[in-house]
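Then we have chain A:
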Amino acid sequence: MSSTTYPSVRAAAAPKVRSAHAEASRSGIWVGICTITMSFMAFLSALYVRQGASADWTHIVLPRILYLNTLALLLSSATLEMSRRALAPVSGSEVDSVAVRKGFAWLSGTLALGLLFVAGQYEAWRQLAAQGLYLATNANSSFYYVLTAMHGLHLLAGIAALLFVMSRLLLVGNRFRHSTFEATTIYWHFMGVLWLFLLLVLRTKL
Partner candidate 1 sequence: MRIKHVYLAGVAILAAATLTSAVPGGGTVSGKITYEGTPAKQKPIDMSKEPSCAKQYTTPPTTETVVTGANNALENVVVYISAGAPDDAAPSQAAVFTQKGCRYIPHVLAFQVNQPLQVVNDDQTSHNIHPLAKVNREWNKSQPPGTPPIVDKYDKPEFIPVKCNVHPWMHGTFAVLKNSHYAISANDGGFALPNLPPGKYTISAYHESYGDQSQEVTITGSETKTINFVFKAKPY
Partner candidate 2 sequence: MQEASAQPAHVHAPPEGFIRKHVFSLDHKVIGKQYYALGLLAVCMGMGLSWLMRFHLVWPTTRIPGLELLSKVGAPGGVITPEYYLSLLTMHGTLMVFFVLTNAPFAAFGNYFLPIQIGAEDMAFPRFNMMSFWTTLVAFLVLVLAFVIPDGPPISGWTSYAPLSAVGQDAGPGMGWGMNLWGISIAIFCIGSLLGALNFIATTLDLRAKGMTLMRMPICTWAWFITSCIALLAFAVLLPACILLILDRTAGTSFFIPSGLVVSDRLQPHSGGSPLLWQHLFWFFGHPEVYIAILPSMGIVSHILINSMRKPLLSSKVIIYCMMSIGFLSWMVWGHHMFVSGMNPFSSLLFSFPTLTITIPATIMTLIWLGSLYGANLRINAASLFALGFISMFVSGGVSGFFLAQPSIDIVLHATYFVVGHFHMVMGVASIFGVFAGTYFWYGKMTGRMMNEKLGQLHFWLTFIGTYCIFMPFHYLGLVGNIRRYSSFVNDFMGPLMPLHKFITIAALSTGAAQFIFLFNLIYSHFKGKPASENPWEGTTLEWSIPSPPPWNNFGGKHPVIYHDPYQYGVKGSKGDYIMQDSPEPSAS
């Protein structure tokens, strides 16, 4: 999807009218992020306690592909940012404008990269399994699978949100809502940050 085929139109910034509902969805997503962070903190404290609990703590080598996945996820954040810029001027009602097409293209890119990440994570699992490291093999592998699976689930929710926004963009009469899109963006970026943090933990602790 080459977004360059379109002439870059510098559109006037849309008037910033923030409705109560938009505010709510924004604080909603931040609250959601708090609780997700909290639950991952719980997992991690479990990891620390479990490591201290007994001497069976070993070491597993992270599959290389994880770094590619990370790259894909970071790129997806970038493309999402591009689409946010593209869609900033789009008003609730406009259909099939250049800006909409452009934003949609960037969104599709984000979606593709997101799916790529998920696929990559799955591949990483298969590589570990090939080494004979399964969920129950040892504490380290258990935590690896649990943490990546949890992050993966949350990311799939993000992908669902992306699809929702894209469908809203395509719908006739464009029911696109900036608040929803913004919430999705924040969530997606958070998924990226969370993954970087998890990667750090996996690398240092496992």
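How these were chosen: all candidates are chains of the complex that A comes from, given by their letters.
Things to note:
Assume a residue touches a chain if its C-beta (ideal position, glycine included) is under 8 Å from a C-beta of that chain, and two chains touch if they have at least 3 such contacts; residues count from 1.
These figures come from a predicted structure and were not determined experimentally.
Touch between chain A and the candidates 1 or 2 in this complex is found for 2 only.
Listed in rising order, the residues of chain A touching candidate 2 in the complex are 19-25, 27-28, 31-32, 34-36, 38-39, 42-43, 45-46, 49-50, 52-57, 135-136, 139, 142, 146, 150.
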